[in-house]
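What you see is the complex with one protein chain gone and the rest in place.
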Amino acid sequence: MLSKSQIAQRIAQELQNGWYVNLGIGIPTLVANYIPEGIDVEFQSENGILGMGPFPVEGTEDADLINAGKQTITALPGAVFFDSATSFAMIRGQHVQLTVLGAMEVSQNGDIANWKIPGKMVKGMGGAMDLVASADNIIVAMMHTNRAGASKILKNCSLPLTGVGCVKKIVTNLAVLEVVKEGFKLIERAPGVSVEEIQQATEGDLIIEGDIPEMKL
Amino acid sequence: MLSKSQIAQRIAQELQNGWYVNLGIGIPTLVANYIPEGIDVEFQSENGILGMGPFPVEGTEDADLINAGKQTITALPGAVFFDSATSFAMIRGQHVQLTVLGAMEVSQNGDIANWKIPGKMVKGMGGAMDLVASADNIIVAMMHTNRAGASKILKNCSLPLTGVGCVKKIVTNLAVLEVVKEGFKLIERAPGVSVEEIQQATEGDLIIEGDIPEMKL
Amino acid sequence: MNKKVANVEEACQGIESGMTLMLGGFGLCGIPENSISELVNLNVTGLTCISNNAGVDDFGLGLLLQKKQIKKMISSYVGENDEFERQMLSGELEVDLIPQGSLAERCRAGGAGIPAFYTPAGYGTEVAEGKEVREFNGKPHILESALTADFAIVKAWKGDTAGNLVFKGTARNFNPMMAMAGKITIAEVEELVEPGELNPNEIHTAGIFVQRIFQGKGYEKRIEQRTVRPKN
Partner (left out) sequence: MNKKVANVEEACQGIESGMTLMLGGFGLCGIPENSISELVNLNVTGLTCISNNAGVDDFGLGLLLQKKQIKKMISSYVGENDEFERQMLSGELEVDLIPQGSLAERCRAGGAGIPAFYTPAGYGTEVAEGKEVREFNGKPHILESALTADFAIVKAWKGDTAGNLVFKGTARNFNPMMAMAGKITIAEVEELVEPGELNPNEIHTAGIFVQRIFQGKGYEKRIEQRTVRPKN
C-alpha cells in the first residue's frame, strides 16, 4: 500500500522531458519532489506562474508569490508571471502537457467528481473544471477507498461532476489504473498488494489481463 | 469651403477633456494638430499604443514605433504599448470615447462605406469595422463630393459597407451634419458656403431647421 | 489624463448598496485591502461581489461577509472561509460558483466587448445547466457570457497618475481583467508615480481601463499558507 508521497513518486515516473505540468492541491503537489533524473519539466500554477520552484528559504517568503494552494513559493530562472486569463489560455489551449489532480470519485467512463458534497461541503471547483475539460493528459492521484472503506473507483460517480469522460489514468494507494472502454484496466499493483485486494476495493469494472506487475518505486 | 486641415480643426472642437480618441488615416490624423487649449486627450492607435505623440525629430525615428498609418511617431510620458488583442479590447469594449475616420460614402441611416470598390480597389477594412461597430461616438471626416462632383452623402450607400447605423456626425469641406431619424440634419455651414450649395451637394435627405450658423474656426 | 484621487474615501465615492463589484486578488494575494476596509466603513449592503475567492474569516472579503454586506458571491473557490460556508449552506448567501478560467475569461470578455464565448469547461456538470451546448471540432462546449461590474476595484504594485498599472509576481491574477470590466475602475497601488516613470513597454494594465487611482497605505499582505524551507 502506497503512502501519499509514494503515489506522487509513482506519478512522477510518467513525466516526460519538455513537459509543462499543472499539479493540483494535495498529493499532486508532492509530485514536484520526485522528478526523475534527466527529466526537464516546468510547473505551471494556474494563479499565474510558470517555472514554479520550491518553497522559499525561511525569512525570504513573499506574500506576492504564491501557488494555487496559496502556499508561498519561489520562481526559478526562466520563470514568468501572468494574469488569470492568460493562465487559463495556456490550460484551455492545451499548452500544458500533463495535469495531475485529486478526486473524491472517478467513474469508469472517465468522469471525475472533486468539488462538492451537496448539503455538506462546497469549496468550489477553482480551476479544476477548466483543467479536466481541456487537458489531453490527466492523471488522478487519490486514495482507492474512503475512510469508511468504500470504493472511490466507481461504475458511476454519485457526487456532482467536475468533468465528463476526461480521466485517462489513476494512481491510487493500491494500483495504477487506465480508463478504457470496458472499465478500469489494472496496470500495476502497489508493492505487496494483491489483485484480489484491488478487486475488492474497486466498485467499477476492473479489467485484469495477464500477470499484473508490481510498481517499481 | 474647408481645407482638409480645417475639417480636422473643426472636428478638434468636439474633443472633451479626459477623452481617449482614435484617429483614422488621412484627415482624421490631422485632428491631433488642433487640440483646444485646456483640453487633455490621449490618442490611441490601434496597432498598439496609447499616448501617441508627434512625429519624431529627424534622426530619432524608430522602426519599432509607428502608428496605424505606418508613420513613425513618438510616445508621450504616460504612454503604454500593448498587443493587438488588447488594443481592440479597448475599442470593442467602448473604452475609447471618440473615433474619427474617413469615408467614401455615408448614408442617412448612419451606414458607412470606406474599404472596398468592387473590382477596382480592395485595401481591406483594417480596424475600421471594429471601430464603427463598437464606438458610441463616431465622427466621419470626409469631402462632401467626389472628384467628379457627385455626392458622397447619400440616401443609401452603393459601396460595400463597413458598418451599419453607426455614424452620428459628419464634418465635410462644406458642412457639419448630424445623422437623425429623418436624414442628415444640417448643423453648420463652412465659411462662405450657402445652404443651397450644401443642398445641391447632398443626395441624401437634408434637414434644414431655422438659420444655419457658419462654423467658427 | 490625471486619474489621481486623494484617498480611498474619494476613490470609493458612488459605491452604493445593491451594486455589483469586482474585486481583484487570488486568495489574499493582490487584494485591494484599503478599498475593502472602506467598504466596511461605508456599510453598503446587498452587494454582489465578483471575486475569485471570498477571503478568510477575518481578512479580505471575509470582513464584508461577517457584517453581512454581501448578498451574492460570484467566485470559483471559497474553501478557506468558514463563515462563507455557513452562510451559503444556510441559504443566507447566494453563491454562483464558476470555473476559474471561465471567470477570468468572462471578466476579460466584459471588458473587451465580447458578449459571449464558447468554452469546454463545465460541460456535463452543474455549471452547464441552462446554458447552450454546441459542438466544435467534435467536442462539446458551453456558451458563457461576459461579466461587468458597476465598480471594479483592483490592487497594483506600482501605478502612475494616468492610471497605468504594474503588478508584482502572482499578485497580478484577476486584477487586469477586472480593471477592464468595471464601468468605473478604482486602482489602489503601493507606489504612485508620475507619468513617464513607468516603462511603457512594461505596463500590464493601460490607464484607459482605470478611472481613479490612489496611493494605498498600511498594506498587511497577509500570507495564507506560509510554507518555507529551513535556512540551511
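Read from first to last, the chains carry the letters A, B and C; within each, the first residue is number 1.
Following the convention adopted for this analysis, a residue touches a chain if its C-beta (ideal position, glycine included) is under 8 Å from a C-beta of that chain, and two chains touch if they have at least 3 such contacts.
Keep in mind it's a predicted model, so treat the numbers as computed, not measured.
Visitor: Kindly state which of the options A:G38, A:G59 or A:G78 is in contact with the chain not pictured.
Guide: Only one listed residue reaches the unshown chain, and that is A:G78.
Visitor: In the whole complex, not just what's shown, which of A:L23, A:M90 or A:A128 touches the removed chain?
Guide: Final answer for the missing-chain contact: A:M90.
Visitor: Of C:E33, C:E105 or C:E224, which residue touches the hidden chain?
Guide: C:E105
Visitor: So which bits of chain A touch the chain we can't see?
Guide: Output for chain A: 18, 20, 40-42, 44, 49-51, 75-82, 85-86, 88-96, 134.
Visitor: Of the residues in chain C, which ones touch the absent chain?
Guide: Against the left-out chain, chain C lists 105, 109, 112-120, 136-137, 141, 145, 166-169, 200-202.
Visitor: Contact with the hidden chain only, please: which chain B residues?
Guide: For chain B, the residues touching the absent chain are 45-49, 54-73, 75, 81-85, 87-88, 91-92, 111, 115-116, 119-130, 133-134, 160-165.
One rule holds in what follows: only the chains that are shown with their structure count from here on.
Visitor: Show which chains lie in contact with chain B and also with chain C.
Guide: none
Visitor: Taking CA centroids for every chain, report which one is farthest away from chain C.
Guide: Here the answer is chain B, farthest from chain C.
Visitor: Between chain A and chain C, what distance separates the C-alpha centroids? Give it in angstrom.
Guide: 28
Visitor: List the centre-to-centre spacing of chain A and chain B in whole Å, with centres computed as mean CA coordinates.
Guide: So the centroids are 55 Å from each other.
Visitor: Give me the residue numbers in chain C that touch at least two other chains, ranges are fine.
Guide: In chain C, residues 108 touch at least two other chains, as defined above.
Visitor: Which positions in chain A touch two or more other chains at once?
Guide: Answer for chain A, listing residues that touch two or more other chains: there are none.
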